[in-house]
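Here you go, one structure.
All protein chains but one are shown at their positions in the complex.
Labels run A and B following the written order; every chain starts at residue 1.
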Amino acid sequence: MSDGASETGRRSVGLTALSVLSVSGFLGIWFAVAQSGLLPKMVLPSPWDVVTAFQHSLYTPFAGATMSQHLVASLGRFLSGFLLAVALGVPTGLLMGWFAPFRYAIAPFFETFRFIAPLAWVPFAALWFGTGIGGPILIVFSGSFAAAVINTFQGARMTDPRLIEACRTLGASPWRLIIDVLLPSATPSIIAGVRIAAALGWQSLIGAELIVASSGVGYLIVQGQGSVETPIVMAGMATIGVVGLLIDWALRLVELSVTRNWRGA
Amino acid sequence: MNPDRSERPKALMIGGVCVAVVLLGWWVSSLSTDAMRMPSPQAVIEAAQQLATTGYAGGTLLTHVIYSMKLALFGFLVASGSAVVIGLAMGVSRTVEALIGPIIAFIRPIPPLAWIPLAIIWFGLGDGAKIFVIWFTAFVPTLINTYTGVRTIDPTLIAAARVHGAGTRRLLLDVYLPGAAPMIFAGLRVSLQASWMALVAAELIGAFYGLGRVLMTAAQDIFPAMILVAMLAVAASGALMTLVLVQIERLSLPWLRRPR
Partner (left out) sequence: MSGIIFSEVTRTFKRDKGGDYVALQPISLQIPDGEFVAIVGPSGCGKTTLLRMVAGLDSPSSGALTVGGREVSGPGPDRAVVFQQFALLPWKTVRENIGFGLKCRGMRAAAIRPLVDHYLTMMQLEAHADAYPHQLSGGMQQRVAIARSFILEPSVLLMDEPFGALDAQTRIEMQEELVKLTKAKPRTVLFITHSVEEATYLADRVVVMAGRPGSILEIVDVASLRRSESWNDRAVEEVMELESFTRIRTRLWRLLRTVDRSADGRKTPQLSIAS
């Protein structure tokens, strides 16, 4: 018995080693190719160049502001659009899930607009808001809204009807049913929807900033492309990725803490 | 979101009434608001006719749609093909997963559209950059779904096949692929939508033809009616491609029990 256990133990150690090797190998190859001069520097800067560019951007403005300032601008737009989408989307999803007439009324519009890619709103955003903050917020909203509604809707439908019946026999009023049964049972789906909405919103924001912005991390990398400063472009991309991850992790923590007690199996 | 059979007439009625009310409201408000901000229904219909017949931004509706679709589909096929192959490899072999997994984990958080500037540096403003971006966008969902699909196959089935003497090739074709197929198709659907969105986005930034170009030109010309037409065309084309994919899925997976 110990043989089997130690063998799987050894195997997973081996696999982890392989992963570490893979990542270092990847970085190593990248470094070597960059150093060797096989590809021009503007195509493939070395990892070190990227790191330096990032550090540099922290105090020296690029494309009008430092990296931190760009980040703040981006996050501000993201949060506005995302929070608006959640604040409107979750109640909409709940109402659609609980009240059939509401669902029938809203569904045609929802299904039509849902398929329009967030970035397709860019022209209208440009028309209505110019390069003002309204544009990116609109696009973030259109990216996040559908996810919030759909997941909330599914959560609202998922309530075990037996629980509802049981609470009715205990004398629960409709209001109490909503607070103590319907809402808690929809919560896991709502949070899952919020996480997806955040991811989609962040992506839409970056896309929007590539086109209709004058600040922000998306704007930064597009300016970097314009002046062919590849290291800063890569540094920007990495930053975007890391921030996206952090947002997701933060939401995952929220999810765990809310559902920890009654998740069970 | 679909109502059950008995509720359908009621659903259609309520939905229909609301749509009618909104359309009416749109028409009424377009009479008073600035034509630049909110196009009137008639203007939209005229713009649609124009786009369909005489053309706009360098081509008719058909030209643009075909151009965009061709590019998106090509990128999608390249991406999903490679994703399925690599995903199968990762699902079957833990070694491959350990090798490739971490690299994917690093690339994944970067939003696909963020690759556009880099793609332009590397490939210029032509189709190559677009295919590259589409590849990144479409690759990840199908990859993850493929290798999750392989991993969640009932191990008893694999053991049974092995016991009957199935070699690697037979295992792949007759057990892994069909077993993971539902999840693969789910990933393909996401990838297709993502490809389409990425293509439109890339075209917004720079293109000669395509629906994205129509959108951008209409914005620059301050032609809101045309913008709306182009947006609807984008939505319709996306929906059409997804429909075709769903049909292909239905035909390739006859053994699945489908919900009513």
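Just a few scattered comments:
Basically, a contact is a pair of C-beta atoms (placed from the backbone, for glycine too) under 8 Å apart; a residue touches a chain by one contact, two chains touch by 3 or more.
The structure presented is a predicted model; accordingly, all values stated were derived computationally and were not measured.
Though it is not drawn, the left-out chain touches A in the full complex. Across A:12, A:173 or A:227, the single residue that touches the chain missing here is A:173. Considering the whole complex, the residue from A:181, A:200 or A:221 that touches the absent chain is A:181. In the full complex, subunit A touches the hidden chain at residues 160, 162-163, 165-173, 176, 180-181, 184-185, 261-265.
The criterion applied here is as follows: only the chains that are shown with their structure count from here on.
Subunit B makes touch with subunit A in their complex at residues 1, 3, 7, 10-19, 22, 36-37, 94-95, 97-103, 106, 108-118, 120-122, 196-197, 200-201, 204-205, 215-216, 218-219, 222, 224, 227, 230-231, 234-235, 238-239. Interface residues of subunit A facing subunit B in the complex, by the touch rule stated above, are 11, 15-16, 18-20, 22-23, 26, 42-43, 96, 100-101, 103-112, 115-124, 126-128, 153, 202-203, 206-207, 210-211, 218, 221-222, 224-225, 228, 230, 233-234, 236-238, 240-242, 244-245.
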